[in-house]
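As structure tokens, the structure follows; a few thoughts come after it.
The complex is shown incomplete by one protein chain, all other protein chains being positioned as in the whole.
Here the chain labels run A and B in written order, and each chain numbers its own residues starting at 1.
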Amino acid sequence: MAVVETRDLTKVFKEGELGAVNRVNLESREGEFLVLLGPSGSGKTTLLRMIAGLEVPTSGEVWIGGVNVTPFPPRERRIAMVFQSYALYPHLSVFDNIAFPLRAQGVKKELRRPKVEWASSLLGIGSLLARKPRELSGGERQRVALARAIVREPTLFLLDEPLSNLDAKLRASAREELQQFHGRVGTTTLYVTHDQVEAMAMGDRIVVMNQGQVRQVGAPTEVYDDPADTFVATFLGSPPMNLLESPDVIVGFRPEHLHPADLKVEGARVPVHFRIKHTEYLGAERILYGVVEGGGFQSREAVVSRLSATLPAPYAVGSLYDFSVRERDLKFFDRGTGKRTAPRPLAGL
Amino acid sequence: MRPGGRLGAPLRRAGHVLVLAFFFLVLGFPFYWMTITTFKQGSDLYNLKNNPFIFNAPPTLEHLRLLFGETLFLRWLGNTALVGVLVVGITLLFALPAAYALARLTGRWGERLGIAIFLTYLVPSTLLFIPLSRVVANLGLQDSLGSIILVYPSFTIPFSIWLLMGFFKSIPRELEDAAMVDGLSRFGAFVKLVIPMSTSGILTVVIFTFTLVTQEFVYALTFISSAAHQTVGVGVPIFLVRGDVYYWGSLMAACLIASLPTAFVYNLFLDRFIAGFTVGAVK
Partner (left out) sequence: MKGRQAWLGPAMLLPAVLYIVALVGVPFILAFFYAVGDVKVGSVGYHFVGLRNFRSIFENPAFLRALRNSFLFTISSQVLVLTGSLTLALALKEKFPGRGIVRFVILLPWVAPISIGSIGWKWILDSLYSVINWVLVALHLVKPFAAPMWLGEPSLAMMSVIAVHVWRILPFSTVIILAGLTSIPKDIPEAAAVDGAGFFRTLFQITLPMLRPILNVAMLFGVIFAVTDMTVIYILTRGGPYDTTQVLPSLAFFTGILGGDLAEGAAISLFLVPLLAVVAYLMLRVARRAEVT
């Protein structure tokens, strides 16, 4: 039984226009960390809020724990949510913040304290219980928000971009803490983000969304190595997948798969004539930007190659070089729909 | 899972509508009543057997005619307008430079002085009117519009300084620095740069000063005794009588005319008004 399921879930804000969420069908697995990934406006947050009960769907259903919760308000869904701003109650102490959900459910005072202490020790904030939110650092606030979320032992966690308000340095350690937390507690978690690096690092499965629709659901390796369409292909990976167009097909390959022809690799290869326009040396890597010539393919953006800096790099800007891509690293997409199609043989690019 | 959350929505809706309807009626009724009274014939108005909510006789403009033709109403409107314009002028003259100085004065003194000035707004007219009546008499201004033209700025200036201070603080200092590098003196920068940039703030001050003037009652009642020199705020409730009898029809007509224009203008500037009062308490 899936912990959370949506059936044809749709949300239209303005009549006659495309919905923010369009007929989304989703099913989670028990205990998994499911990431909703997409650019802003893709509908991921609206989807999360409908699951939480904070938005009423235009049509479709939400099922949690095998029950159709669509008509229920948030407090009857046995879920917990961590907001982007953490939404800690500023006038209450950390202890009272964590205890609030218990009070709301009528848990008696004597029983509240042990639960709060359990939740706070799980997150290592036992010493902060008397403080007020404004006295805490960003990382500490996240931990309080998490403690407040688990104290009720919900069946489902919803997290709405909780790391985006932290500064870059803090983000990495906060991310690690979240992952450890999930490992310890094991509750099914839905996590919304626009950061594909986060999604790849944290997710058991990733739901890639755009314009209110699900483009692909899969483990990080699947969405990265086997994208379902050009959107997924270019959204994941930085720099994004190179896409080359010919009159009847679009071919894609990742920058790390475009390498000099004389590099020793396994498998059949397709030659690429690569003229370099610009290079960047990043210490551990070298990024080459250029164009491909002679194969009947056009590219809208610069074609990118990503090489380890340990390789020799006698590349001059403006010169043409022999590069190649392994056949199995080529992905083919339909020109009209952008969707993945069967591979076909290519003489060269 | 407990039910009851679902019943909440329609019940809340009903409560919502009820609350709004109640306050709408209670707060708005007197104005509706003013409107009806203005146009009802006297015989209809004073007949206890008639249903007061409908027009039992056809509506009339008689009260309006009386108001404009046979009372000092127009005179009072004119007086109030004159006082308003002059007080606005005096207020701007004193408050603009003071607010600018306070906004640019760094350090604790600036804040303290600003708050002190705002506090003077809180000193009520019902405390000062007794000594001021003496002052006014000594200056020979009793029973003249000059008395209130002199005294009103004592509360419009503090309030305006408070409003303008916040406004000036939001203008970046770099602009004035750039102007001074370009050749203006600081005062020149104030006059030629800051003031033109602050038209919306100045407009707010003009509006609120004007409304403070039209609303004022105590000083006008205290210093001015003859009907011809009165303002609308005192003239209408006190002098629209003949002997002991209020001329309700004309009185209500006067009330309507005195309230509605201010109401429209106030609505447009409501947000700034709130910002002025809640600065500090709301972030």
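Note that contacts are C-beta pairs under 8 Å (C-beta built on N, C-alpha and C of every residue); 3 or more make two chains touch, one makes a residue touch a chain.
Every value quoted in this text rests on a predicted model; they were computed, and no experiment measured them.
Q: Which displayed chains make contact with the chain that has been left out?
A: Contacts of the unshown chain, counting the full complex: A, B.
Q: From the list B:16, B:65 or B:192, which touches the chain that is not on show?
A: In the full complex, the listed residue that touches the missing chain is B:16.
Q: Please give every residue of chain A in contact with the chain that is not shown.
A: Answer for chain A: residues 52-54, 73-75, 79-81, 83-87, 89-91, 100-101, 103-105, 134, 148, 152 touch the chain left out.
Q: Kindly note down the residues of chain B that lie in touch with the hidden chain.
A: Residues touching the hidden chain, for chain B, are 5, 8, 12, 16, 19-20, 23-24, 26-31, 33-34, 37, 45-46, 48, 51-53, 93-95, 97-98, 100-102, 104-105, 113, 115, 117, 119-120, 122-135, 137, 150-151, 153-155, 157-158, 161, 185-187, 190, 211, 214-215, 217-218, 221-222, 232-234, 236-237, 246, 248, 251-252, 255, 258-259, 262-263, 266-267, 270, 273-274, 277-278, 280-283.
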